[in-house]
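Some chains have been omitted; the remaining ones sit where they do in the full complex.
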Amino acid sequence: MKRFTGLVAAPFTPFRQDGRVDAGRIERLAASLTLNKVTGAFVCGTTGEGVSMTVAERMKVAERWQACASSKLRVIVHVGHTSLGDCRALAAHAQKIGAAAVGCMAPFCFKPKKAEDLTAFLAEVAAAAPELPFYYYHIPCVTGVTIPAADFLQAAADKIPNLAGVKFTDENLMDYAACVRFEGGRFDVVFGRDEILLAGLALGAQGAIGSTYNYAAPIYHRAIAAFKRGDLAAAQEAQGKANAMIGVLLRFGGSPAVGKAFMRLVGLDCGTARLPLRPLGEAQAEALRAEAEALGFFDFASKV
Amino acid sequence: MKRFTGLVAAPFTPFRQDGRVDAGRIERLAASLTLNKVTGAFVCGTTGEGVSMTVAERMKVAERWQACASSKLRVIVHVGHTSLGDCRALAAHAQKIGAAAVGCMAPFCFKPKKAEDLTAFLAEVAAAAPELPFYYYHIPCVTGVTIPAADFLQAAADKIPNLAGVKFTDENLMDYAACVRFEGGRFDVVFGRDEILLAGLALGAQGAIGSTYNYAAPIYHRAIAAFKRGDLAAAQEAQGKANAMIGVLLRFGGSPAVGKAFMRLVGLDCGTARLPLRPLGEAQAEALRAEAEALGFFDFASKV
């Protein structure tokens, strides 16, 4: 299986003002990703408000994204849910439509406390799409499941035949390094913290999945290139610019609703956000634009 | 609207060994509740593993319970989910089948931080079953939504026309008391912590919803009766016995899977639990029986 390298975006899901999925906007999002050398799309995840959609809606969104897939833009379908039945239906559907991979977060209502229980759940999900590589989406700040990802790999490595790796979205970088080095690098451990991408690179990351790669890919490309040629100062300079932008994102709340305001700045309108999220009001959106502009956002924003 | 008084059980959902819903067992569960003077059933909640079922399964379970409803056993259908669309479909269905009320927890993936956002979400849910009383299911230890319930009442009282009350499952009893006393007792604030029922009574609880009322209702009836006649020592004695039992429940993990092992002890087999929960193994179940027996469980267990 080909690993995910470079930048992979976790796309936003466009919603109309009446709340319905606005799938017609997906094609333009996909084109922008390819234009900005983003190599994959992790759809229906947290950024994509996957859990705020019904199963039918999630399938529809996945289909549209897969219809835009290419050798330059591979699609990972996130199928995480609290109901195993729904996860399996979504995984089987992802395989049917020819997605590149399946991702799944830990069940987040009844929270597994042991790696064996997490493995038992995810094994059932992975088995519903046996021909696709399976990624565990490790994001404790959302799921509340704090089992170290390396402990999961230990428990799951020989229990989930199509286990391919982890989307690692956590601050515990000792755990990240342990995943990367697990059995000599057996798994594809994609880095999921845009704001410390440089730290991930130092610890061995080859690919990264994040939400800000939707609208600010160029600054991260700059950071990666500088890091690879050994110019740490330039890499830190680029990461610093990205982090100033992320600082704005967080000050406004940090949710996908705020991310959609950034998307609008680059000309990619994704409509509203779904409850319980609330879209930014006009005054807020204007304030965000002003802050973004002040820190030079338009110099490194994604092209459309 | 008639308030919920006395004990209301949050029933377990029976599952076959192959994982399918075993709805045929529900009638016997309902009969036992009535026999033990339990006045209501809060179905498809956390104890009922609601979030581990598909929408279709939840509707099927709700229908079977409603078919067993009577003036002595009113059914509240829990419709909580992360997807508003699914919540609304479940709420509309609950109204259609003639349930007594609808309950809904906070969305638990994107966690509202402000009472206004929580209200906005729940208002949409409540509006899908406008003829039914609506209860907010406050359970921060599961949802991670820590907005005080009294703050929610403040925000929602005039925004949700059919708001009837709260199922309050939290340790913050200052908040509980504030809910009870809100606008002179305007709302029905049902107490959701079996292990400190006496504390709830002291602060004004008239009704209580819990999982252990499925299999140990008599000991709580004894506690309530003693409290009402002013015999605190006897009330504490009864609560103490219940808590010894709850201590066993917690030592074995505390999940609905452990509750189902208690159900088996009283002769009400609810089958297996769904992943990510795991049923107790035989040795564990036997150990649980021994501990339960040693503390006198069979002297105060529910009748069948």
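So that you can tell them apart, the chains are marked A and B in the order they are listed, and the count of residues begins at 1 in each.
The rule we apply is simple: contacts are C-beta pairs under 8 Å (C-beta built on N, C-alpha and C of every residue); 3 or more make two chains touch, one makes a residue touch a chain.
Quantities reported herein were computed from a predicted structural model and do not represent experimental measurements.
Engineer: Taking the 2 displayed chains as a starting point, can you state how many identical chains form the whole complex?
Structural biologist: Copies present in the complete complex number 4.
FYI, only the chains that are shown with their structure count from here on.
Engineer: Counting in whole Å, what is the centre-to-centre distance of subunit A and subunit B, each centre being its mean C-alpha position?
Structural biologist: That pair's centroid distance is 35 Å.
Engineer: Touching subunit B in the complex: which residues of subunit A?
Structural biologist: 46, 49, 51-55, 57, 82-86, 89, 106-112, 117-118, 120-121, 124, 142, 144, 255, 274-278
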